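Comments concern the structure below.
Shown here: the complex without one of its protein chains, the others still in place.
Entry: subunit A
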Amino acid sequence: MDDFLAARLQMAFSLGFHIVFACIGMVMPFFMSLAHFYWLRTKKVVYRDVTKAWSKGVAIFFATGAVSGTVLSFELGLLWPKFMEHAGPIFGMPFSLEGTAFFIEAIALGFYLYGWNRLNPWFHWATGVVVGISGLLSGILVVAANAWMNSPAGFDYVNGQYLNIDPIKAMFNEAWFSQSLHMCIAAFVSTGFAVAGIHALMILKGKSVKFHSTAFKIAAVFGTVAACLQPLSGDISAKDVAKRQPEKLAAMEAHFHTERFAPLIIGGIPDTANKKVDYAIRIPGLLSFMATGDFNGEVKGLDSVPQEDQPPVTVTHYAFQIMVGLGMAMVLIAVLYFIALWKKKDWLRSRWLLKLFVIATPLGFIALEAGWTVTEVGRQPWIIRGVMRTADAVTPMPGIAYSFYLFTAVYISLAVIVSLLLFRQISMVDKLYDSANQSKDEQL
């Protein structure tokens, strides 16, 4: 394997791994705090039980996310030194602020996890909320840094020199808002659906039903509301990408030629040699409308940039289709769930709705990874769009393939162990967390 490919794969693996843990680490605290709030308000024991069980999950995911994040802060230099040499001083502002947010998160988590029976109950609750807020801030800041790579700002690039650096302008680049918004909602969708799906499965199995139903409802409401908001944020992103990075939108849509009244291409197999898409569904004019707000608006195709500056079409297109398709599937489930909540209460007790949620468990995270693939692969061949090519940023050290194998093995083992831990936590719920079940045991 050549070093450049190995470096890209290692970075992709590391980020793809970290993104899952980071998202759970920033969203779960909100679920946990809401359950905790209900416990303090209603004194119904089941809420305390759910809070405690979820806090264990937060601890596991936070710790794994923290180490994989530490590794990333080094990997940027280990794999892309030329990039960091120039980009570090420009897009470093969100990273230095994120350091603070992350630190606060770690401190607040210390208070929260060890604070039961030791802190004032509402102060204890508030530390849980701080974990969530600072986690969310970290996420927004890191994505703002990534947005800068898509939409470089805050410097003048003159004859290969990076002059007049302004880190504040770099942080508030044109893409920061749309990207951060889309990412944060995605974190809520994917975590909400994953958590709801797991609890739905336990309800179907008939284990600690009250406990799991309480947990399911909180996660499902977060996940489904977020799923319905996501298309709106997606629309903001699409319009933004059309304006800023037309070649990325073209790759997402496998839209080879610049045209007016451009059709929305759904599915299909991109034929890059002949610059066409086979077997696709085409909705005339819709892409023009979505990108520009006008059915007759001009949408730039891949041919608007030279061949050597075009992103890979196939991967970007498929990843985009997967993201949108799964997103829509989750919107559908969300709509059914809302109907059940408001109109058809008996659906809530039916098995098919729960089964639907079980099937949807991984969908959010698959969509999340796909969406991240779109934004990263769709930026290629650039690492800083229009300024530095990814191939020029890679480390001169040979043998990166071995490093890639090593890190892949480590991340796979970690994923296996975390899954085992999670499985054990869940299967021990009736013994460890569900007090309803424990008092029944005592009576017997």
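The criterion applied here is as follows: a residue touches a chain if its C-beta (ideal position, glycine included) is under 8 Å from a C-beta of that chain, and two chains touch if they have at least 3 such contacts; residues count from 1.
Everything that follows uses one rule, which is that contacts and distances are computed from a predicted model.
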- Protein name as given in UniProt for the chain not displayed, "Acetyl-coenzyme A carboxylase carboxyl transferase subunit alpha", "Cytochrome d ubiquinol oxidase subunit II", "Electron transfer flavoprotein subunit beta" or "Oxidoreductase": "Cytochrome d ubiquinol oxidase subunit II"
- Query: Which of these touches the unseen chain: A:Thr42, A:Ser73 or A:Asn296?
  - Reply: A:Ser73
- Task: Could you tell which one of A:Pro29, A:Gly128, A:Pro152 or A:Pro167 touches the chain left off the display?
- Result: A:Pro167
- Residue touching the undisplayed chain, where the options are A:Leu113, A:Val209, A:Leu356 or A:Ala436: A:Leu113
- Interface residues of subunit A toward the undisplayed chain are 56, 59-60, 62-64, 66-71, 73-78, 81-82, 84-86, 88-90, 92-93, 95-100, 102-104, 106-111, 113-114, 116-121, 124, 165-168, 395-399, 403, 406, 410, 414, 417-418, 420-421, 424-425, 427-428, 432
